[in-house]
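Removed from the display is one protein chain of the complex; every other protein chain stays in position.
Labels run A and B following the written order; every chain starts at residue 1.
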Amino acid sequence: MKKFSWVFHLLLSIYSLFFAAPLIWMALSAFKGNDEIFDKPFSLPHSYNFKVFLDAWSVGGLSKYFINSALITGISALVVLLSASLAAFAFSRFDFKGSKQLLMLFMIGLLLPIQSYFISQNKLFEYLHLKDHKLSLVIPYVGLGIPLATWLFKAYLDSLPKELFEAARVDGGSDFAMYRYVAAPLLKPGIATVAVFTALGTWNEFLLAMIYIQNESYKTIPIGLLTFSSRYSTDYQLLFAALTVITIPMIIIYIAFNRQIVAGLTEGSLK
Amino acid sequence: MKPSSRWTPYLFIAPALFFFAFAVLLPMVGTVFASFFQWDGFHEPIFVGFRNYGRALQDTIFLQSFWHVGIYVIATIFLEVAIGLILAGIVTSRKGFNSYRIALFIPVLLPTVVISVLWRFVFNADFGLIKGFLDAIGKPEWNHVWLGDKRFALLAICFVSGWIYAGFYLAIFYAGLQRVPKEITEAAAIDGAKSWKIFWKIKVPMIRRVWEVSLLICITGGIQGFDLFYIMTNGGPYYATEVPTTYMVRSVFRDGEVGFGSSLAVIVTSAVLIIGFVYSKVRAKSAEAVEY
Partner (left out) sequence: MQKNMLKKIALGAALILGATTLASCGGSSNSADKVIRIAAGNVGEGAQKVWDAAIAKFSAENPGWTVEFNTQDDDIYETVGLENLLSGGNPPDAYFEWAGSRTAMHVLDGEAADITKSIADSSLKDLFPSTAFNTTTIDGKVYMLPTGSDVTNVIWYDKNVFTKNGLTVPKTWDELMSICAKLKSVKQTCFSVGNKDYWVAGNWFGHLYSRIIGEDLYHQIMSREKPMNSPELVKAFQTVADLNKNGYINASANTIADQEAYTLFFKGGAAMLPIGSWLVGIAAEQAPKKNIDWFNLPAVTGGAGDQNSVLGVTTGYVVNAKSKKVDMTIKFFEVFFSDEITAQWVAEGSAPLTKSAANGTPNPTTVRLQALLANASKLVAPPDTGYQLKIADALNVATSEVMGGAKTPQDALDAAEAKLAKK
């Protein structure tokens, strides 16, 4: 049985090659001039001048997009973590009037497609002047992330033995103290999951970012790159250099955290 | 457990509820409300009852957009979920395949603009990579205007979508398969079962929950698809790749028909919710059936 290993290796290699070829081609094209890209698309570049990546990064103002994306994603994840864990704690641990109905409300959110609300949300945000600000996207992204996060956190808390909390109560712990000192520390493994889901949902979010952010200095990566790609759409070398260089930090972050990301992802879908 | 005060549970829920209600529930109610009006978004709305819905159900482009997204969902079930499952089967069958799993996830993280620009270049009929390749192997007559041909444009997008997300489902199935107890597969192997048989007959049924969730994500996520369609083809050629979301954006932001666009939104949302509920009912039933 073991001897078939190479067959699988071969299959996987072929698949991976097909899969990686466009990305590799893009990176290599960044070293070629426009004429070379068109006339000899498959040839290797004559020389490798890595300065083109620096140029693309600075010409395109890519740092700005990157920082905005990181900021929006980070704050959104933080707010989701905080508010969803508080809510999940109440749903999981307290008996109170309307708890079922409120939970139901959140659970509907799990299925609601973005289409169901973005048209009116746009008008609402317009009315309240919430559009086109550095943090405009935080509110919709938090709203987007809360249902799933609440559900996941609640599932975690439900699995904890109730004795833990009862003991704390006997010791005179207040409701908040129980959240802070009992529930929160135990939620740590869930935090990675929720953070990963929120981050994956917001990092590349396109539709809302396109509608809400027009100001150059507030653009996130997806919309910033769209501007860049339409401005330099005929300068393929610069375009490919920019597209390559923006993906490098993402790949580094991913490889560094891939264990947590994959674990988080699967925890979420297994719950 | 009893809260120490009647109000604390509500206080705990308040922040989450505020964001969710403000960003999602309120606008959703607003969308339903707006769908009964003829409204350009600026001037006085005119109440028109169900007229927007009547119009939507007669709008051939909108109805076709459902058809397109249906094709897209079915195609991606194969190109993303099924391929992801098979890849996961291969990756978990031997040690040392882990790097493939890590690498194949990368496209999920790439901005759609990067992916679209890249693949638009691959498909470009005048100087694209496919054309270059076909020229090189002496078959230039096989070249087509891939994104401009009604037969191919939608499939090309499905293909790119598969290229992106197969790695995502691979990661999910991978973790699921890791949880299958070793004893079971080992026992089967001792009984002489072939490894592919163990995979299909034992492992796959055991991770039922995982692929059920994956299917649901693929279906409901697919119906919401926007970026790839918007950047790759902008709904073209002549609406051949128009999906409900791109059509909605076109109606609201280009044609200035907020009311009509809202009615489209309500129809799409209803479809997603119905699919979701039917799915969970079917799932609950079948889960009961296999309980032993």
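Some points to look at:
The working rule: a residue touches a chain if its C-beta (ideal position, glycine included) is under 8 Å from a C-beta of that chain, and two chains touch if they have at least 3 such contacts.
Here the structure is a predicted model, which means the values were calculated and not measured.
Only one residue from A:52, A:86 or A:111 touches the chain missing from this view: A:86.
Interface note for the absent chain: among A:77, A:114, A:138 or A:196, the touching residue is A:138.
Considering the whole complex, the residue from A:16, A:99 or A:227 that touches the absent chain is A:227. Residues of chain A that touch the chain left out of view are 34, 38, 75, 79, 82-83, 86, 126, 128-136, 138-139, 142, 172, 174-177, 210-212, 214-217, 226-227, 230-235. Where chain B meets the missing chain, the touching residues are 4-5, 7-8, 11-12, 14-15, 18-19, 38, 42, 51, 55, 58-59, 61, 123-127, 145-148, 150, 153, 233-234, 236-239, 249, 253-256.
Criterion: only the chains that are shown with their structure count from here on.
Within the complex formed with chain A, the residues of chain B that make contact are 1-6, 8-10, 12-13, 15-20, 22-31, 33-34, 41, 87, 90-91, 93-94, 97, 100-114, 117-119, 121-122, 127, 129, 132-133, 136, 163, 167-168, 171-172, 174-176, 179, 195, 209-210, 213-214, 217, 220, 223-224, 226-227, 230-231, 244-245, 248-249, 252-253, 258, 261-262, 264-266, 268-269, 272-273, 276. Contact residues of chain A toward chain B in the complex are 1, 5, 8-9, 11-12, 15-16, 19-20, 22-23, 25-26, 38, 41-42, 79, 82-84, 86-87, 89-91, 93-96, 99, 102, 105-106, 108-109, 111-124, 139-140, 142-144, 146-147, 150, 162, 165-166, 169, 174-176, 179, 200, 203-204, 206-207, 211, 221-222, 225-226, 229, 236, 239, 243, 246-247, 250-251, 254-255, 258, 261-263, 265-266, 269-270.
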